[in-house]
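A quick write-up on the structure given underneath.
And then subunit A:
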Amino acid sequence: MVSPILVIALSLFFAFVIPLLGMLSKKLPRWVPPISILVNLLILLSNMDKISGGAMLITTAGIKPPIAINLAIDRFGFLFALLIQTVGFLLSIYYLAQDTKDERFYMLFLLNILGASGIVMTGDLFNSFVFLEILEISSFGLVAVQKDKKSLEGAFKYMMIGAIGSSLYLLGIIVLYLSTGSLNMADIARLMPNIPDSIKLFAGLLFLIGIGVEVELFPLNAWAPDAYEGAQDSISTQLSSIISKAGIYLAARIFFTIFNGFYALEVVLYLGIITFIIAELAALMQKNVKRMLAYSSIGQMGLLLFVFALISKRADIFIFTTIILLALNHAFGKGLLFLSLGALTGGTREYYIDSLKGSGKSNVLAGLLFTMGAFTILGMPFFFGFWSKISALISIMKAGYVYLIGLVLLVSLFEIYYYGRVIVNIFSGEGKAQKTGFIYASIMVIFALFIIAFGVWPHPVFSFAHKAAVALFERTTYITSIMGGM
Partner candidate 1 sequence: MKLFKFSQSRSLWMMHFCTGCGAVELPPTMTSRFDMERFGIMPMATPRQSDLLLITGYLTIKTLKRVVRAYEQMPTPRYVIGFGSCTINGGMYWDSYNVIKKLELYIPVDLYINGCMPRPEAIIDAFLKLREMIAKGEANAWKKYIENYEWYKKNQSEVFDVEKWSVKK
Partner candidate 2 sequence: MSILYFFLYLLLVTIVGLLYMGVARKVTAHVQNRYGPPIYQPILDVLKLFGKKDAASHGVMHTLGPVIAYTGIGATLLFLPLGNHTPLLHFNGDLFVVLYLLVVGPLGMALGAGESANSNATIGIARALSMMLGYEIIFFMATLPVFYANHTASIYKVILAQGTFPKWAAIMYPISFIAGLFAVQGLLGEKPFELVIAPHEIASGPMVEYGGKFLGFLQIWHAVGIIVETGLFVDIFFGPQNILWFFVGTFFVFLASVLVNAVMPRFRIEQAVRFYWGIPLLFAILGILQVYLWR
Partner candidate 3 sequence: MNAGHLFYGSSVFLMVMGVFIALTGKHLIKILLGIDLFDVGLNLLIISFGYVNGGTAPIFSRYPHVFKNVVDPVPQALVLTAIVIGVAEIAMGLAIVMRIKEKFGTCNISKLKELKW
């Protein structure tokens, strides 16, 4: 067994090493992220069987909680960590094949992965803020890394909203700290019943905004399309597959484990469905495919949050299983979409639907992969999305909002419309021939394989997700496993 804390420590170390290596050689730094993330993955996997029931507690400086910072990994967090590291690893391989970049890019990338992993592994509220900030700041950098007008503008907008949002998040932490005297998540969760309602409400509001920015909740998500569109394709993948997933984890942890579904969840319920509808409507007539994908991404997050918030209506493990399935589907599906879109454009950054005409014919692989990505997001059978979509609908039904299924399906029909339009466009007419590099292609194929393999045989993912959902659902087990028997 290797302590998972090394995941963070090693990443930080490697991130620090990168600029130094950059002084030695231009080529060396790009090898650092894959190695680092691979090591991380191995560390995580070696801990796989250690995690059962509640959370696995990794203390720092040997002090038991609630005092001192510590990591608390339960299956839910573990799953997200695994997801983040896997996607991160694939992306790092992808960057190997890219043109030589500033070595600081690799540092930012590694920090980004580190931030996301830290968020899902930490058991300390303030620590999560720190990781959130690492995540955000590195994201600003990553979005801007293209250094052209669009990416810079997107980065700045993201920064403006992100900075204010995370500050409010910090304020929420402080409010909780003042009323409980603790920063440990489990401890706060334990003490939650003692806190007066008004404080809870206020803290909940602050968290809602802080996390809402991250998970692209409706009025706070205005930065998202701009940042997605401005960023380069792989970064967009990262935004949707890693960063927003970390946000989802945080939302689940804070609103469910800590607040135990108090008030804020109901707001999330309404905002989630509104986000879903507005984003899909906005995507409906969008001519810029990348921006369209961004809206779609927001919409999926909205649906995810909506399903998540249903827990306040009916306590059911299945709802959590569903959000995990949705998150996985979105991570891989949207990642595949952004990457294959990049392949279709051939790096020209011309995302308009007309300029993509016929690109699927000249680059068949990318066209097919784009189609697969779209299908999984649309929830077509034989793709993983089918199961997540059905699960989402079952969750909605279980919570008693059976007529909302109709609404969700109607809005999904918009998805069919705009994705179908793009698919049809890329397969009609004659396009310029572009080649996709072997590594690039194989990364996308791996994404697609995940989607198809688990679409055909979803059994393993189901059981894995179910276990993770149980870990999230049984918050008392989580608390006791960290705080010791009470």
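These made the cut because all candidates are chains of the complex that A comes from, given by their letters.
Operating definition for what follows: contacts are C-beta pairs under 8 Å (C-beta built on N, C-alpha and C of every residue); 3 or more make two chains touch, one makes a residue touch a chain; residues count from 1.
Just so we're clear, the structure is a prediction, and the values are computed from it rather than from any experiment.
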Given options 1, 2 or 3, the chain of this complex that touches subunit A: 3
Residues of subunit A touching candidate 3 in the complex: 126, 130, 133, 136-137, 140-141, 144, 147-150, 152-157, 159-160, 163-164, 167, 170-171, 173-174, 177-178, 183, 225-226, 229-230, 286, 291
